[in-house]
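Missing here: one protein chain of the complex. Every other protein chain is in place.
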């Protein structure tokens, strides 16, 4: 049975995304609880359990992919927190997003940066003006 | 004048993308030489000169962004070589692309993996069957 | 003249999208009334008049396409209502969106599901907590 | 353990995609065998096992999503075969793709239709001229 | 009836896209003749008949949109010819594509430029090396 994937996935989700991850899972319970379960089992129970990349590397890859897609700002918000939660330096996240200006264009990079800025404000890494 | 950005950009382009980078630049000369120049100056003269991420980290970010976009296979090909050229392990590139299955879907991840496979065949990392 | 396409299109728009469709058309009147007219004539006067797929099938196709694109949440909102208006079961819409996790990635599927959830709340299919 | 998801997923993959599905899985073995395994387990062992939509409905949803994304022609090719394999009528696939002209634009719809045409030629549903 | 839209659309298609436009329409006849008809009626019978932009402006807009989408190279090929057919200067098309480096990223702009280059070679505007 899948119990192990779910259990280890849930732990990993909490390690990476913390409270924000829990809220996403909860908000699916009354409409698509199986999608909540899959979100725990496959990304966090399968993929984030893998060797070959550190959690910091994985979160930078995630920030880059979400930023490039452009229409996934809520997930970019969660995974910017996630990147910092697992030990990425703020400068690393900022650099990854600056680099999107080359590969996905300036507007997509700017929108990603404004999402990163919201997270930095929430964490007190920069101050509201 | 911009001479320094161009000169250091050209060196960085060669360091990362080698012959493939040179060919892209050459193929633009008869239609849009300024786009060739910008490609050297901004991505390689500005962005890849930056601190805050190692070249290996930058190439993983690039592989993730290009893979997620889905319609940039020629550039993914060049930058898979680039990632390996600057010292990423083959497993790291493979892991970054596997992770795209979560964030950009299985078809996009599979197409990216087949491009990575072409590069691995070209470099003799795996063998043609 | 095009009168027949417009008239039958307007009827079909009302049948599928109801009040929400009417509002979209109205909101275009002071800036691009011709785009309003085309929206009635081509999608609803030409395409949704066609045989070969039932209206329920057409709306599932629409939900899948809009969900996969990722940046069309207002239209996904309207067509989730539309799917239910023409007789799709709520579970069918939910299943179509779950399936997007495979083809467009988890974040795109999650964002689509949260739009579907808004519609289910509006229709009292699930309850606000 | 995951054995059940893999076994039933492999059967479902064969039922839907036949030989083409098997080739995709095989071609991943020397570079990312785990991605092959996930492709069997999650899409085919989890999602395509679900109730709530018939296989024909699922394949129409897949054709719509892949067509709308625009950069997934190899998968659209496989799943056009898949749609026909599980009992979709050729006209239903054609109608789903015509509808993409509304939601993803004419170029994306035309490119999808040309992929569908290749499949129809391979299956002798239409004749080469 | 729609006869006028079809007739004037067909003329406009020939004026803009010439032989390439005719081939696209022909290649749809055995699989989706109605999609061929819609392609004539709506884009060319409705939109390209409109005032407010010159044909040159419309073709620049089309080149920009197709280039930005990234997965519509066949249509970008046809409309690069189209832009030149209706009197855009080669430099104008090149400039529009260079500008995509800012808004859609360098890889998307480079891929668009290589499609433009194919057209320029076909028309003898530049020479094969």
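Some observations on this one:
Letters A, B, C, D and E mark the chains in the order given here, with residues in each chain numbered from 1 onward.
Convention: a contact is a pair of C-beta atoms (placed from the backbone, for glycine too) under 8 Å apart; a residue touches a chain by one contact, two chains touch by 3 or more.
It should be emphasised that the depicted structure is a prediction, and the values quoted were computed from it without experimental measurement.
Contacts of the undisplayed chain with visible chains (whole complex): A, B, C, D, E. Summary of contacts with the chain left out: across A:14, A:77 or A:117, the touching residue is A:117. Within the complete assembly, residues 42-43, 47, 50, 52-53, 57-58, 60-69, 72, 75, 89, 91-92, 94-96, 98-104 of subunit E touch the chain that is not shown.
Mapped onto subunit B, the interface with the missing chain covers residues 1-2, 5, 34, 38, 42, 46, 50. In the full complex, subunit C touches the omitted chain through residues 24, 27-28, 30-32, 34-35, 38-39, 42-43, 66, 69-72, 74-75.
Operating definition for what follows: only the chains that are shown with their structure count from here on.
Common neighbours of subunit A and subunit C, listed by label, are B, D, E. Ranking A-D and B-D by contacting C-beta pairs places B-D first.
For this pair, subunit A with subunit B, the centres built from the Cα atoms lie 23 Å apart. Taken residue by residue, subunit B touches two or more other chains at 42-43, 66, 69-72, 75, 94, 98, 100-108, whereas all remaining positions touch fewer.
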